[in-house]
Structures are given as structure tokens and as C-alpha cells.
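I'd like to ask you about the structure that follows.
Only a part of the assembly is drawn; its chains keep their places, and the rest are absent.
Lettered A and B in written order, each chain numbered from 1.
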Amino acid sequence: MNQERYIAVIGDGSHAPHAEQTAKKLGQMLADAGFTLVSGGLKGVMSAASEGARERGGHTVGLLPGLDREDANEFIEVPVVTGLGHMRNFLVVANADLVIAVEGGWGTLSELALAKKIGKTVIAIGRWSSIDGVLPADDPAMAVDLAKKCFAEEY
Amino acid sequence: MNQERYIAVIGDGSHAPHAEQTAKKLGQMLADAGFTLVSGGLKGVMSAASEGARERGGHTVGLLPGLDREDANEFIEVPVVTGLGHMRNFLVVANADLVIAVEGGWGTLSELALAKKIGKTVIAIGRWSSIDGVLPADDPAMAVDLAKKCFAEEY
């Protein structure tokens, strides 16, 4: 996976049908575009995005807050335990070249803010999309288009 | 210090005269009220709040991102090195019973969000005060009043 682009999908770990549907679609489209998916490795949006990615043959890395690899959802190809609790939020975005938020609560906001702090591009669908400095996207297709444009501009 | 209440003051580490004036006043009032001040231990708002606290005989703890104790500003009584970089933002709020943001950028937003994630009360003066779930305060006096009320309600 070494030369691929990593994109983190961040969002709620609790069950939220609408956000999960969006995340799954996003995971599919990211895999189709050749990106490796990084996430927190747990349930909800993290699991849905990883499921989408795996359906299309994409790679998935999950950075878990605890020390038990079994905490990873079944769609995580490479589970990494951290034992860092909420500090692992930083590792999720630090391991990504770009971050996409799908709805989400305080944990997601912390990831978004840490990503901006270390200079990563952040795209948000839904809840946190109106924060100054974050690129808003209406849906997964627009988010993936924005991501591609960001990487293209780097060259 | 063991039985005292710890309050984290979070905000920009770069020079910002207005925010620093507010932070210094806040540090003074927190010390007068008997609170121990926790911060990231560096410059800007962290230094100004600690200066205010020390002027009034308050205690100050600084959780530094690096491994060099000398990075602490001169008003930090107990410097603690962490080597955690941006992950130390979590330790700043995890070591506080309540968090007060004074203006601030992405780093401050990450601290605020992590504090809310682990169930701490967050009071904000300025920039981040309009986020749902954060208690807005117009000035240091109002922030300290709110903090006292929060602790009083716990009993």
C-alpha cells in the first residue's frame, strides 16, 4: 500500500442509518478511485465506509482506541491497536493525506480540528460542513471529486 | 494541590494582545477563586493566564507537547513533559474538571471537542462560544461565575 493515497473517513461510532448509508457509498467511491481508507476501526460510519471500500476491493486500515484487535469491525483489513483512547483520534487523521467527515459529534469535531491544525485538507458532509476552513460537500460524489482536485493541485 | 479543582484555560499559543489580556484577567480571577490552572504550558494565552494566576498566588500546571521542560513559560509552577505533540491537547483537558476557552484556533477547537467528548463542561469566551453545547461567556468574570455554578450544582 506504500505509495497509495490514504484518506480518513471520520464520523460517529454509534448507529445512524442515514450517515452510514452515506459512508458506505463514500467508501465504495474512494476504493474505486484507488484510495486506501483509514478510520478509527469501530462501528457506525467507520464500519460502513470500510464495508463499502472492501466491496470494491479497496484497502482499509483501522486505528483502534483500545488494545484488543478484535474490537475492529469485520471490514478492517489492517487493524492497529493503540491503547491511546481518545488520543487515537489524532492518529486517524495523522495517517491520512486528506480527511472526510460524515456528520459526526464531538469526537469527529476533534479529529477535524486536529487535521486542520496539522495542515490537512478536510472535507465535510453534513453537520460540521459550515465551519470556516472546511470544504463542504453535498454528497460522496462531490467529496471524492474535491479530494481528487486537492491531490491534483499538489503537482 | 490534590483536593483542589483544576480548570484548564485553552487558547492560542501565538501572540494575540486582546486574547492575552482576557486570559491574564481570567487567570487572576481563577486563582482568587482557589482553582488550580492547567494549560498547555507554552506562550500566548497559556502564558498570560498562568501569569495572572501566579500574581494572585494560584497554582499552575503546564502539560508540554515536547520533552524539554525548558519549553514551559516562566509562570508554570509544575511543568510536565509529554512528548505527545498535538495529542497532549487531550491531556490538558483530561487533567481539568472544567475547561475555559479564550478565543483560539484549530488546536483550541480540538481541545474543546475532546473535553465535550469526555463529558467536561466547556465555557468559551469569543471565537468558539456559539457552538452548540458550549457555554458562552462575555468576559472572565462571567466565565468564573459560570464555573462556580457548575461545581455548585454537582453537590
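Here is the rule we use: a residue touches a chain if its C-beta (ideal position, glycine included) is under 8 Å from a C-beta of that chain, and two chains touch if they have at least 3 such contacts.
None of the values given here were measured: they were computed from a predicted structure.
Asks: Total subunits of the complete complex, with 2 given?
Replies: 4
Convention: only the chains that are shown with their structure count from here on.
Asks: Need the CA-centroid distance for the pair chain A / chain B, whole Å please.
Replies: That gives a centre separation of 30 Å.
Asks: Going by the contact rule set out above, which residues of chain B touch chain A in the complex?
Replies: 84-87, 89-90, 105-107, 109-110, 113-114, 116-118, 133
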